[in-house]
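Shown here: the complex without one of its protein chains, the others still in place.
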Amino acid sequence: MRIGVFVCQCGTNIAGTVTTDKVVSAATSMRDVVHAETLQYSCSDPGQRQILEAVQKKSLTRVVLAACSPRMHETTFRRAVTRAGMNPFMLEMVNIREQCSWIHSDIDQATDKAIDIVRKGVAKARGLKPLFPGRVPVTKHVLVIGGGVAGIQTALDIADAGLPVTLVEKSPTIGGNMARLDKTFPTLDCSSCILTPRMVEAKQHENISLMVNSEVEKVRGYIGNFEIDIRKKATCVIEDRCTGCMICQEKCPGKAPDDFNAGVGLSKAISISFPQAVPMVATLRKEYCRQFIKGKCGVCKKVCPADAIDYEQEDVMVTEKFGAIVAATGYELYDWREAYPDYGGGQYPDVITSLQYERMLSASGPTGGHVQRPSDGAEPKNVVFVSCVGSRDESVGRPFCCSVGCMYIAKQAILTKEHIPDSQSYVFYIDIRATGKGYEEFTRRAQKEFGALYLRGRVGKIYPWHGRLMVMGTDTLSGDQVEIEADLVVLATGFAASTGAGELARRMNISYDQYEFFNESHPKLRPVETNTGGVFLAGACQGPKDIPDSVAQASAAAAKVIGLLSKGELETSPMVAEVNQTACVGRFKCREVCPYGAIEELELRDGRVVANVIDSLCQGCGLCNVACPPAVIPLKGYTDNQLIAEVVEVLR
Amino acid sequence: MAIRVSSTIADGASVIREIERRSGERVSACYQCGRCTSTCTGAFAFDYPPHRIMRLLQLGQVEEVLNSRTAQLCFDCMTCSSRCPMTIDVAYVIETAKMIADERGIEGEEEGVRLFRLAFLKNVRRHGRLHEARLMAWINLRSGKIFNDISLVPKTLRKKKVHIVPPRIKNRREIHRIFREVNAKLRDE
Amino acid sequence: MKLVGFLCNWCSYAGADMAGTARMKQPADMRIVRLPCTGRVNPLLILKAFQEGADGVLVSGCHPGDCHYNDGNYYARRRLELLERMLPVYGIEPERFHYTWVSASEGARWAEVVGEFSARVESLERR
Partner (left out) sequence: MIERKNNTAGMPEAGSGTQADDAYSYFPGCSLTSSAGEYDVSFRLVARELGIRLEEIEDWNCCGASPAPHHWGGNLGVLLPARNLHHAMRDSLVAPCVGCYNRLKNSQYEIANSEEIRIQAERVFGEPVRYETEVLNLVEFFARVTSPEKLAERVQGRLAGLNLATYYGCLMTRPAKIMNFDNARNPVSMKPLLKATGADADHFPFKSECCGSYMGLARKEIVLRASRRIIEVADDMGFDAIVTACPLCHQNLDLRQGQINSAFGTSLAMPVLYFSQVLGLALGLEADDLGIDAHMVSARRLLEKIGHGADITQKQAEVS
């Protein structure tokens, strides 16, 4: 057995606190190590070539590479050793950067630890065996969860590449938050003018099947071969009969809150969210419907010319196979009321959220584009915008920046001036974050051309005062307290992950942060992948984002999916369990614990029935390895002997 | 006049460390949003509103802070602390500066407040309890504003809100022991 | 003093990486063994570690409900709770063993866990 040890210096990232030469000389004295050297940057082309040459010159049979986290570059180096004619799984990579050099400052301690880690790697390397990936066919069918601008973009891109897509949306229409916006920064494009055509396209695309009022219930399987249950909630409206004539909505006697308009104005128990809704189909909300509350009404059923109303309708569970999933569940506005009693906690009608204001500004909104104070319908003259409500505020557990507030406030300040020429906007901000193309210029225009007065400071308190609102704030630039009598206060509320995001993440087995935003696989290099193969991210479900970024990420995710499904088959990891069938006693404890049903019975020639692992199903968790009473179902790449060897050597 | 930040920070370092140690807060945690100032009760009477005190500390302007009216005047209503988005106990930072100033014998221009505290404590040390009427009288004499709050006197008398005889507690020795224990030197005596 | 940490690849190992990327300083006595899942941790492995002279053993996986393999960490918990009760029989103070959860996004938490555990074991050493 001829082992080569390579110690990466990663410039000074590792060499800064680990004396790599010491590690190398220590390595040379380890059993079976015939070669050891340092590399300045192992991942660089010269670095990889150095490894390749050493492998060939010293005819190495195993390679131990001490560098960054294997989660980062393992695949890179598996490929590298393959080029040297070695089986990729004869490489053992150990982590002396993230888990050593970067977290210690004492050079001796760090170096000793690095040596232990290398010894551990060498020990494990001794137990390595050549492994050969299996192949499984992939299902060429993609699930996109969430019908906002990100979901629509991904769906269209994938569908255009010829792959069938199912687009699932939990609300009655696609379009998401963007459909609620009036204009978009920094160009002041009409939001619906650019979005509506895309929504229609998604509906009409031959490769896209649209499922509204639907939610993902269960996800089974693995990359290339998911099996997913989708619940289509009962809406009491037969979708393919409803013509969207809206007569039912007109006649419906049941008032209901207007979700689409963020609570501005009222809707009906049966309604179509907005005139450009896709699909143009009514939805009935039982909790507000007299038919269901009082047990009698039936107006919609009577008036519907298409006979599309069905009060008995029930949820439908659809189960389909998919090769890949794109999560595009977007965001919701942070509910500020509990956290900001000083701003009235929602008790002052004229303190509204930015989204409610957006609906007021929108010509298709509940006020027909007329800006009015909710309290008395009067046209406001003094409008105060408050930044960072539920953002950059550790005291309410929201330390992060919403990344769009500064921009949409500037936009709304401009639109305010356009709607009400004799109005004055006041903008409280902490920092103006305008990093996008044309963004800074835009915020300048708001001040220079539209006369918005920007005050650098946070608002401390808002209270009713002689029929108006008194806003107590600070102008940190002058250093003084300021008070403004406002007719309307608009809170730039921050982003929150959409309700149930965490639950969905658990169903898809992807990780998420404490705010329930989904985690990308790597912040720099794998921004649209997750740690679960075959699951990708698009848009604000991964973190606050504006429209251009969401759309860009959506197309990126699409590209990844197309790449994945362009092959007919997928390589499966060969690090799977393997039954030593001569020793198997056939108690099938392994089958009891296997999450993937990857254990089958196999009758041998001698008539014994033993366990057998279906490689394509096994995901390599190793549960069976521990559960097996005679311990005869080792997990390749993580055998008991290898792990014990690691433990022994690391404690030497 | 420009602040020589490089030197002020170096010079102020030890005091700032002391303030951070005693208050348990980090001045560097402040990002100057000014929310503390926006509802500060006393700001209009201070020379530096709370957010500027935090800023001065960040810039190492220790002397400015210890000698500030704010450090003398702040009456610790803690409104700033309760609203800080970074959960900094701003009031306690100022309070700590106040204590350090006090220990260093910095008197500042806010004589009125000093007199009040002094009078109050003397009063308590003597009787074990506070005799509000005497406190008021004493302060007015010392401050020379003998007719301060005179408008209240008749009302308060009519409403039986003052008793003329000072209340005294029995075990005044224990009170004196407390003052001795913390070796409280009530200044100018 | 040497501590051995058995970490699952998907949550805790990634969390430890994140702590490193954020340069969160930690005591240098932790030695990490990477596994696909805490469900792969054989109690024998832990006893072996103690037998080989480990001063403490830490097992860290995904939070309940977040296991990459659905419920590997539940199997782990059941086994390890059993083991914990057995430790005294082997003459090992249970305080030398710790089982916890750290997710891929909890770098700070990982640094805490290591710091606290190492302090805990050290105090045992001083006894």
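Note that the chains are named A, B and C in the order they appear, and that numbering of residues resets to 1 at the start of each chain.
The criterion applied here is as follows: a residue touches a chain if its C-beta (ideal position, glycine included) is under 8 Å from a C-beta of that chain, and two chains touch if they have at least 3 such contacts.
Small disclaimer: the values here were computed from a predicted structure and weren't measured.
Touch, as defined at the top, links the missing chain to these shown chains in the whole complex: A, B. In the complete complex, the hidden chain is touched by one of A:46, A:341, A:438 or A:451, namely A:341. Only one residue from B:47, B:63 or B:102 touches the chain missing from this view: B:102.
The chain not shown here touches subunit A at positions 341-342, 344-345, 347, 461-466. Not every partner is drawn; the one left out touches subunit B at residues 39, 41-42, 44-45, 73, 75-79, 81-83, 89, 91-92, 95, 98-99, 102-103, 110, 112-113, 115-118, 120-121, 124, 128-133, 135-136, 139, 148-149, 151-152, 155-156, 158-163, 167, 169-171, 174-175, 177-179, 181-184.
In the analysis below, only the chains that are shown with their structure count from here on.
Inter-chain spacing, taken between the CA centroids of subunit A and subunit C, is 28 Å. For this pair, subunit A with subunit B, the centres built from the Cα atoms lie 51 Å apart. With touch defined as above, subunit B holds no residue shared between interfaces to two or more other chains.
In subunit A, no position touches at least two other chains. On the side of subunit A, the complex with subunit C involves touching residues 69-72, 95, 97-100, 102-106, 109-110, 112-113, 116-117, 120, 506, 509, 511-514, 519, 531-532, 575, 593, 595, 619-623, 625-627, 635, 638, 640, 643-644, 646-648, 650-651.
Contacts from subunit B toward subunit A in the complex involve residues 31-40, 43-44, 48-49, 51-52, 83-87.
Of all the residues in subunit C, the ones that touch subunit A in their complex are 2, 4, 9-11, 13-14, 16-21, 23-26, 28, 31-37, 39-42, 45, 48-49, 52-54, 62, 65-72, 75, 79, 103-105, 111.
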